[in-house]
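Left out: one protein chain. Kept in place: all the others.
We just call them A and B in the order they show up, numbering each chain from 1.
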Amino acid sequence: MTHQWHDSYRHQITPAHHLDPRSKLFVGLLFIAVVLLTPRFTPVQAAGYPALILIAAALSGVRLRLLAVRFLTIMPFALLMGVSALFSHLSHQEWLGMLGKAMCSIAAMSLLMLTTPFPDLLRALEQLHLPRLLVMFLAFLYRYGGVLYEDAVHLERAWAARYFGRFWLRQWAHLGNILAALFIRSYERAERVFAAMQARGFSSGAAGVRLLHFGFSDAIFVCGGLLLLAAVRWGRFS
Amino acid sequence: MKSVLDVRRVSYRYPDGTRALENVAFNLLEGERLAVIGPNGAGKSTLFFHLNGTFQGEGEIDILGERLNGRTLAAARRHVGLVFQDPNDQLFMPTVFEDVAFGPVNLGYSETEVRERVQKALRQIGMEGSEALTPHHLSMGQRKKVALATVLAMAPRILAFDEPSSGLDPRSRRQLIELLKTLPQSQLIATHDLDLVLDVCHRAILLDGGRIVGEGKVPQIFDQEELLSAHGLEKPLRMQM
Partner (left out) sequence: MHIPDGFLTPRVWVSLDVVSGSLLALGLRRVSAAFEEKAIPLMGVLAAFIFAGQMINIPVAGGTSGHFLGGGLAGALLGPWAGLVVMSVVLIVQCFLFQDGGAAALGANILNMGVVGSMGGSLFYRTAMGGLHGERRVFWSGFLSGWLSMVLAAGCCAVQLCLSQVVSWSAGLSLIVGIHALVGLLEGIVTGTVLQALSASRPDLVRLDQSRFTLKDGMVWMILLAILFAAARFASEAPDPVQKLLGLK
């Protein structure tokens, strides 16, 4: 039983999967922050930032086709927002810079998710001191999002099999009934899961298991990444 | 033969007043596999939830000789492993490892000990190496096995299964039956699958309307056709030929 959204990142286990997710997350988010905080791209930066992504992608072992497909799927949405920016007082250069930043961020996040399974990302977030409660919420959404979507699809099919009208507006009202049924199911499932958690000794104080190990390749990756990033951002090349 | 579970005159009423269990009394012997059969709504799930203290009704329950109450609740949950009907309710962590580790972690074991227990539990169900998988990508049969592993990792002495074979294809069902026979724990199995009872269980109790209406060794209990049909059951298919 597979789902399109769950599986968009399961195509490949790369060498980069073995890096500690904390280092990938740290470098990835830092990259995005530095790019976004660069006021105006110099030519070096305009070429350098994308180059850093491509170098990281090449070193990670990700199949470039996967990254490209992922990237091209997301870009149109950013472009759409960009179109509205044409109604502003931005110069062409500023507009391109804005889109360039959007592209860098999307590419960086895509690469991060292609090299890091979501559960690993959650462990990294927890050990980087994101509140445990929030991490558990994220974990549960990841776990049950697909399950509840299937429930919704079943409900929708049952409804569609008995609905013969064509007026689209009615379907929005019917969505309301489907969601109400889904909500009740979700709530009841939450109660059963709670019972299952208690049956295995759950109490809110328990901590998780430490499973991450920061290794030598992580140190090289982080140091190398930071150095290159600093070079592109602040280096004087002339 | 020592009794590992003693249920004495347990009654339970739902918040809205309906009687779910009435004077239920039975015991489970060490190493025994006891079936709980009966029509839908008989109270099988409610009974199971009494065994780990999720519900508290009137009457007494002794687990391994200790009375079940507020103080002994945590120990009871360690000794009695409940395997739910829908594995999706029991597999709530993002990966198999984290799900199977959940119980041991809550029990306070060290990281190495937790890892060992997880590996041992996965080996018992025949799914070593599946630690990194998301429950989402497992088939129903695999999910049921992993749900069992989450309970086995806590090393319980008693296992209680709620409809273990429901939703399984024939091969998975056969694997489950063989697995149940190899597990050393004493087992309580609530099921509609009477052929499974015939295959696996030593004894059976018949529950209907919250009461025990029959009890006997397997397969002799299935000879009582009137009793069976009076409570919405019939003989296992294998015995009907």
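Going forward, a residue touches a chain if its C-beta (ideal position, glycine included) is under 8 Å from a C-beta of that chain, and two chains touch if they have at least 3 such contacts.
Values in this document were obtained by computation on a predicted structure and should not be read as measured data.
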| item | value |
| --- | --- |
| Which displayed chains the hidden chain touches across the whole complex | A |
| Residue touching the undisplayed chain, where the options are A:98, A:211 or A:231 | A:98 |
| Absent-chain interface as seen on subunit A, which is shown | 5, 8-9, 29, 32-33, 36-37, 39, 70, 74, 77-78, 81-82, 84-85, 87-90, 98-106, 109-110, 112-113, 118, 121, 131, 133-134, 136-145, 147-149, 151-152, 156, 168-169, 171-173, 175-184, 186-187, 189-191, 193-194, 197-198, 202-204 |
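Keep this in mind: only the chains that are shown with their structure count from here on.
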| item | value |
| --- | --- |
| Distance from the mean Cα position of subunit B to that of subunit A, given in whole angstrom | 39 |
| Residues of subunit A that touch subunit B when the two form their complex | 1-3, 6, 117-119, 122, 139-140, 142-144, 146-147, 189, 192-193, 195-203, 206-211 |
| Residue numbers on subunit B that touch subunit A, as the complex places them | 49, 52, 54, 74, 77-78, 82, 84, 86, 88-95, 97-98, 101-103, 105-107, 111, 114, 132, 134-137, 139, 150-151, 154 |
